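One chain of protein is taken out of this complex; the other chains stay put.
Each chain gets a letter, A, B and C, in the order it is written, and its residues are counted from 1.
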């Protein structure tokens, strides 16, 4: 049997971002500090995209960079900070002072956002949850009306749930460990909200550490998170999750994250950081060259190999 | 660090069934022809359990046997037949003639049942779906009132969904490929409805092909479907899914299934089958002896090994 | 069951083989096809081996792009697993692929059908006191509700092609034009019925089933006699295109060499 056609899905990063991410679109990024698609974020900044609605279950630097770059009009999410490294200052400047521009935000909890992605991925208008009840997350409106609906169980238990509206994306980003030329993508380690978040995208822009022969995928199909026919563009971006980690490939670049946290506290500091690492860099390859092989080698993962299982019958 | 206590979870089959499955309980079995917990079904028959409410997304022989044995009072499910081998005749006799006893049934679709298990597993009173709308599945009531609620999207899209009530179980059965002594259970191959169905159980009775050292589990944690702290009893039952297949362990016993399909067309035929394979057999070990090493050897899976992945950082 | 027209020599293929081949012809290359066991499975395998090498077969137990090396007896058959691209569960297959509209074509069978393509696989007779208790929906209702189009495969006689089904397990066009929309179904509906007597399609306006082709050896009248309503017939009605040599050869040698579903 012949392999499905590649149909030109494998493409350079700049082309994928140009083709799939128009100004004004609803863009979902990978959440919860796991396999974050930073290579795409850099390219979105370099292409100076505008008026994005950025969607995620737990943002960190990715959202802060895009806000600093003025790419973002609206946020729908649950958290924006640098985790242990403190507050996200581009976010603060945008919300507190409108610098470089005003940004609207619509907030839910992490679980709430995940269930909203689940609803969108499953083609449903909403999903029920039991968190967020009683909090200002449901009471304080932002740009969506209504933000949620509290419903008493129609089957008579007396329980209440909050119905949260689906969160569809025009484009979902997924950074996976590997895929084949058709875009059948595999991930392992922590999964965050990637299952539902990916399927919430009408289109899927997939970046991977490695493109592998399809037999590698077909020898372990339980690791596949999305089949190729749901993927619209594939970009091979080794170290595409830097400065975050990708399980089995490399560790977090703590020094890089600390440098960003320190410099981004002022607008001038942020601009010099962005000139150095984004606008002064032509693309992902040059970015890796700038980081240097020595630094990348230090980050590379040590082997902690899984066993094998038998798929036979 | 010390390993968590085993706390006596590992036990013989008869003890687990005695302890966990009281008469009259709501019992969830593994669905959709994948890793079906037949060893437990045999033991439930031998212990002559009564008045069970049997829950599943797609029953085959397991339900037919229990109905033939008079163990079942109610069914909540979506399908009961022998797949390519034809109708389930104990089911027919019970519904059409009340032999050996009357059985009530409440029906949804496969996806509907899965979403009902998801609701129960997630502690929610219901889940929305878009199938079943307009069909008699929602219109023809059985023992639950109401059976579903059709709701128009409160967020204004005009879309309709059916809210299906949660399907909680007192005990969920899971037959997994392997687990460690704590009950951290791993599965691969087709997953059917096992994720949600297992968590729908207040208690979980886990049977496995093999109990392995915990380091085997901890070397490939993405394959774990349920953590040990959600498991109440563990039984090692090699070939515990016979006459169905378990990926990587053995193939379906087609001759056994065909023999059952032929003999169960009459009540007398069913009784002689049950005497031979259930009541005349003391337990799972004797069952395997009766099948014989030659037959089991023929069923054993050929190796089709996965690759390894790196979990390092 | 249909009987062969007197005097016409039996064609060099079985009726089940023609049905499986008709099923295969309904899949276009590159399509996502949702498949159950039996003749649809053989149709899917045949399509992939012939005109639609890039179609992707999906199974509800959680298999995407199955490439079975033998005839699967069950949707959970172990032979569906090796070489597939993704293994998952019902939620992913029905929830993430079918409900949002990514499945092009789904196959279902039935015990009773009406002129709007509504299907019954639940009971013959009264629901609470049935003459024959059938297996029930399984995934059929989900496929018929959510796939972009549905292909129905079933045997035909007046007790099967009925005025009113005893139970609507899977909606066709319900009460006719606008029926699915009123019920809230997001898309889809039956595109084609493949029986052991002929091939039927549905009028885009009236949503009523009409005869497109009769299987070789049968006449339109014989088919009408096996339908309990006044069957519409296409003005271009013709004989079903007989199996090609390669179709038959691949079907017999690669899809069901043991004759499990084709008969021996």
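Just so it is clear, a contact is a pair of C-beta atoms (placed from the backbone, for glycine too) under 8 Å apart; a residue touches a chain by one contact, two chains touch by 3 or more.
Computed from a predicted structure; not experimentally measured.
Undergrad: Touch partners of the unshown chain, restricted to the chains that are shown, please.
TA: Contacts of the omitted chain with visible chains: A, B.
Undergrad: Any idea which of B:199, B:239 or B:287 touches the chain not displayed?
TA: In the complete complex, the chain left out is touched by residue B:199.
Undergrad: For the chain left off this view, which of A:29, A:53, A:110 or A:224 is in contact with it?
TA: Going through A:29, A:53, A:110 or A:224 one by one, A:110 is the residue touching the chain not shown.
Undergrad: Considering the complete complex, identify which of A:43, A:193 or A:220 is in touch with the unshown chain.
TA: A:193
Undergrad: Check the options A:199, A:244 or A:311 and report the residue that touches the missing chain.
TA: A:244
Undergrad: Of the residues listed, A:21, A:88 or A:281, which one is in contact with the missing chain?
TA: A:88
Undergrad: Considering the complete complex, identify which of B:49, B:230 or B:284 is in touch with the unshown chain.
TA: From the options B:49, B:230 or B:284, the contact with the absent chain belongs to B:230.
Undergrad: For the chain that got dropped from the picture, name the residues of chain A it touches.
TA: Spelled out for chain A, the touching residues are 31-34, 57-58, 60, 77-81, 83-85, 87-88, 91-92, 95-96, 107-112, 114-115, 118, 129-137, 139-140, 150, 159-161, 188-196, 244-245, 247, 251-252, 254, 257, 301, 304.
Undergrad: Name, in rising order, the residues on chain B that touch the hidden chain in the full complex.
TA: The list for chain B reads 1-2, 4-5, 121-124, 180, 182, 184, 195, 199, 214, 217-218, 221-222, 224, 226-230, 311-313.
The rule is simple: only the chains that are shown with their structure count from here on.
Undergrad: From the centre of chain B, which chain's CA centre is farthest?
TA: For chain B, the chain whose C-alpha mean is farthest off is A.
Undergrad: From the mean C-alpha coordinate of chain B to that of chain C, what's the distance rounded to whole Å?
TA: About 28 Å separates the centre of chain B from that of chain C.
Undergrad: Could you list the positions in chain C whose residues touch two or more of the other chains?
TA: 77-78, 81-82, 87-88, 95, 99, 186 - these are the residues of chain C that touch more than one other chain.
Undergrad: Give me the residue numbers in chain B that touch at least two other chains, ranges are fine.
TA: Answer for chain B, listing residues that touch two or more other chains: 129-130, 159, 161, 188-189, 191, 245, 247, 251, 301, 304.
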